[in-house]
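Excluded from the complex is one protein chain; the other protein chains are retained at their positions.
Chain naming follows the written order as A, B and C, and within any one chain the residues start at number 1.
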Amino acid sequence: MTDSHGSEGHPAHLQHHFDNSRQQFSASKLGMWLFLATEILLFAGLFVAYAVYRSNHPEIFIYAHYFLDTKLGGINTMVLLLSSFTMAWGVRAAQLGQRKLLVALLSLTLLGGFGFLGIKYVEYEAKWKHGLLWGTNYNPESHDDHTGADEHAEEVEEAPTAPETGAPDRLNLEPTVVPPSATGPAGTVPPGEGLPHGQGAEPDNVHIFFGIYFLMTGLHGIHVLVGMSLIFWILLKSIGGAYGPKYFTPVDLVGLYWHLVDLIWIFLFPLLYLIH
Amino acid sequence: MATEHNHHDQVGHVVPVPLLGGVIAALMILTWLTVFVTKFDLGSLNIFIALGIAVIKGALVVLFFMHLRWDAPINGIVLISSLLLVFLFIGFALMDSAAYAPDQIPGYAPRINP
Amino acid sequence: MIGFLSTTGAGEPSFWLPSQSSTIAQRVDSIWEFIFWLSVFFFALVVVLGARFALKYRAARGQGTVATTDHNTVLEVVWTVIPTLLVVVLFWIGFRTYIDMSTPPENAYEIQVTGQKWQWLFTYPNGYVDENLHAPVNTDVVLVMTSEDVIHSMFIPAFRTKQDVVPGRYSKLWFNATETGEFDIYCAEYCGTSHSDMGAKAIIHPEGEYEPWLKDASNLHGRFPPVEIGEKYYKRFGCKQCHSLDGGAGIGPTFKGLYGTMERLSGGGSVLVDENYIRESILNPQAKVTEGYSPVMPTYQGRFNDQDITAIIEFIKSVE
Partner (left out) sequence: MSTAATTPDSNYLNVTKGALSWLLTLDHKRIGILYLVSILSSFFLGGMMAMLIRTELLTPGDTIMTADQYNQVFTLHGAIMIFLFIIPGIPAALGNFVLPLMLGAKDVAFPRLNLMSWWLWITGAFIAVASILINAVDTGWTFYTPYSTTTGTSVTLIVTGVFILGFSSILTGLNFIVTIHKLRPKGMTWFKMPLLLWGLYSTAIIQVLATPVLGITLLLLAMERVMGIGIFDAALGGDPVLFQHFFWFYSHPAVYIMILPAMGVISELISVFSRKHIFGYKFIAFSSIAIAVFSFLVWGHHMFTSGQSELVNMIFSALTFSVSIPSAIKVFNWLATMYKGRIQLDTPMLYALSFLFLFTIGGLTGLFLATLATDIHLHDTYFIVAHFHYVMFGGTVIAFLGGLHYWWPKMTGKMYNEKLGRIASVILFVGFNVTFFTQFVMGSRGMPRRYFHYQEQFTSLNQLSSVGSYIMAVAFFMIAGYLLHSLAKGRKAPANPWGANSLEWHTPSPPPFDNFDREMRGVDPYDYTGWKYDESIEGYVPVGGGDGTRDSRAV
């Protein structure tokens, strides 16, 4: 443990309280994993909210998920996965000191981030336009004056869970498509017993789904933004050739962060878009 | 520390490109698969399949992209314990709120349905 | 000073606990006592050993070290296992009694309770509403409770029972009072400004006196002047939520100075606010809708009799 301390002199990146690079590297890594654990537990709260409402009120989730666009969600999943791939490759490039490759791969990763946010923006905007929002802002005003299929076509087109009857008019779902509440009240309102915006089989409290949807994807989106800023930062430094076989810790750590962001999305996608 | 070091100052494991490529290919296929499966109505099985696929995808990312396969065991322990806590939290919250749900008052939501 | 070691005697308040006035109280107290004496024992053990060691082995400053053994597995196991067994017992007795506390007996007499900032309202089976809890002695009574706003908590120390009252759901609490008299009810869950004033009384009537009381109390007209009765109705039947008394705007027109004015109707035309119009507005509110308001007032058909309506009219007349 005495190797680099004193005898060989400190490499520039080695802080004075560490004995050697390896100790510093493994410390940083453990620190990063601990940080990732805190991120997982931060999201845990949202997953709990999701699980509680979904299991008690599947009707809300089944009804509401028809408003999400599986195609866009699927594409976004792939975009994020690809950017994870370029990131992982980037770490390798840093480890091997392939500077140009590293710069290229980091740029691609960053591009993936932009792509993801771009698509997310399109989705958000559609929700916004139709008043598919949280809490008392949930106000899908367009329900009342038309059959719905035309206007919502662009966002509900690809709902994969078409029942046997073919593509249904999703705003006038057969009551059988939306099951009753699993436990407790707030189940399907039978057609006719109108709620304020009740038509067909719209259940109570659909806004809860959109609240959870926006919180989950929003918090995830913020993480994407943070990850992109970090990638941008190491991209700048790697252009200057800061990383090589002896020192690539920042690339590795940012990579870990980016993969975590990806990891969370891997679960968000089926939970929000692929409800059956 | 289970880190491999090929030469003196080399720290961490270098993952070969073909392995990375294989992982991303698998991830893509699994993503397509999970969307595809949703087209079939398998009752309550659907959610388990969807989550099962997500777990496999997550494991791939964690083990290969995040190097955990070659990393110090403590880092894996950290990850696993955080996941255990998530399950603990979900488990109790679910068990409890499902148990008292029948006491809830139908239609009670004065701020939305005046 | 030795008083604090005395625990409960039957019924009477002790140094530690209030009077035991329900069937469950005795059972809770016996558990309480068990834990109490267990704690006294362990506390005494720790204090006696700690103090004795501190005095007996006390030494001046500047001591060297003492070499003795620094572990003993048998001892460790002993003081791990004994507390473990004890807490298993504690858990079990506490749980058994709790299950009885939380499961209302069948056919218990049911009283509806609403908690709101900052009062309790008790609705009896015949619809009569009171600010205090009245119940017969030696009878199973179950309270079915909900809240109008935030969380409150029904706490009756003498009955050793407590249950949070949560908006959006019903929670239940039951008791069987063994003594007649008045007992304190508190709100135990913090609910804002007057949380500490959100009290009531549990009034336990002797055998055979509860039913007559209820009959008597429900007959407000024999006991209060009409204006006062009208005011009670105004508060209890929700009129308050839509009609102000001070001229302030609301969902419905204010009652201030209402009587005797001419109101314009939304279908055109106008009407004089007199006894008949008020009666019609209460029983059939949509018949004539005042201009500028929507027809949202619920009908009170079947909930008021003639006498009640007269009282309300008298009350409206009195608001000037």
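Following the convention adopted for this analysis, a residue touches a chain if its C-beta (ideal position, glycine included) is under 8 Å from a C-beta of that chain, and two chains touch if they have at least 3 such contacts.
In this text, all values refer to a predicted model and were calculated from it rather than measured experimentally.
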{"item": "Identified contact with the non-displayed chain, of C:12, C:131 or C:149", "value": "C:149"}
{"item": "Residues belonging to subunit A that touch the chain removed from view", "value": "1-2, 15-18, 23, 26-27, 30-31, 34-35, 37-46, 48-49, 52-53, 134-137, 186, 204-205, 207-208, 211-212, 215, 219"}
{"item": "Positions on subunit C contacted by the hidden chain, ascending", "value": "4, 13, 15-18, 27-28, 31-32, 35-36, 38-39, 42-43, 46-47, 49-50, 53-54, 57-68, 70-72, 75-76, 79-80, 83-84, 87-88, 90-91, 93-99, 101-102, 149-151, 153, 155, 157-158, 160-164, 166-169, 171, 184, 186-197"}
{"item": "Absent-chain interface as seen on subunit B, which is shown", "value": "74, 81-82, 85, 88-89, 92-93, 95-97, 99-100, 103-104, 108-112"}
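Note that only the chains that are shown with their structure count from here on.
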{"item": "Distance from subunit C to subunit B - Cα centre to Cα centre, in angstrom", "value": "45"}
{"item": "Subunit B residues counted as touching two or more neighbouring chains", "value": "103-105, 108-109"}
{"item": "Contacts with two or more other chains, residues of subunit A listed in rising order", "value": "none"}
{"item": "Of subunit B, residues touching subunit C in the complex", "value": "100, 103-105, 108-109"}
{"item": "Residue ranges of subunit A touching subunit B (in the complex, touch as defined)", "value": "21-22, 25-26, 29-30, 33-34, 36-38, 40-41, 44-45, 47-48, 51-52, 55-56, 70, 74, 77-78, 81-82, 84-85, 87-89, 91-92, 95-96, 136, 160-163, 182-186, 195-196, 204-205, 207, 245-246, 248, 252, 255-256, 259-260, 262-263, 266-267, 269-271, 274-276"}
{"item": "Residue ranges of subunit C touching subunit B (in the complex, touch as defined)", "value": "146, 167-171"}
